[in-house]
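Of the protein chains in this complex, one is absent; all others appear in place.
What follows is chain A.
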């Protein structure tokens, strides 16, 4: 299995990359770490004539804090984000999600932005972006636009990105003090894509939930924000009963599909169970972070 003939470009600037994408249109594809694209090319399920590698662009390899958010450029590898202690403290949901992606060897090459641009419905990072209300900074021949994560992930492997656009930076809001997060998923083997998964970030103050952010993966054509659970939790205590109610309410709203790996009913059941576990763990971490802060 080998890729079909392709011409590789390694632009040094965003402008140069956008120029290449504009010039070659549908023939060109952005290349991040290649951890989704190269398998597809090896299997000849993708056969782009040109690849525009964005990981050598100056300035896109940095993880930087700016105005209440962490900005991660298109060249930032998943492992690089995983190893950044300041980022992990500020964005606990991202830190909880990253180890679930494949294996370290994949995360050493795969990029954070590449996972978002790929938009797999079972991928962890799109759910993180959705739950955190991340902003995606997109460059294209028609200029720069900032897209909210809510609305970016459209359907199976379909996002708001046009073929001639590149996702240059993702902006992840810093969690308020007293926040804790957890990511729980069900997979056949460690590192496999999840059959179902739930990420939750809770912020607590004096035992009360002041902010709840929850999203599910593997239960639809795109990641799903669990608004019903967030509403059930906000303003109350994160006790056993409230958490059970929140998970039940959110699961009832899911419309998972059925496939080789699991039935729709099983996926809904798994999502509810995983959500309870994620919420319990997030609440415990939020409380202990709150104690440390005060």
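Quick notes on this structure:
In this text, contacts are C-beta pairs under 8 Å (C-beta built on N, C-alpha and C of every residue); 3 or more make two chains touch, one makes a residue touch a chain; residues count from 1.
Operating definition for what follows: contacts and distances are computed from a predicted model.
Hidden from the displayed complex is a chain whose UniProt protein name, among "Cytochrome c", "Carbon-monoxide dehydrogenase small subunit", "ABC transporter permease" or "Heme exporter protein A", is "Carbon-monoxide dehydrogenase small subunit". Per the touch definition above, the residue from A:25, A:39 or A:68 contacting the chain not shown is A:39. By the touch criterion stated above, the residues of chain A touching the omitted chain are 1-8, 10, 31, 34-35, 38-39, 42-43, 51, 53, 55, 79, 102-106, 108-109, 189-191.
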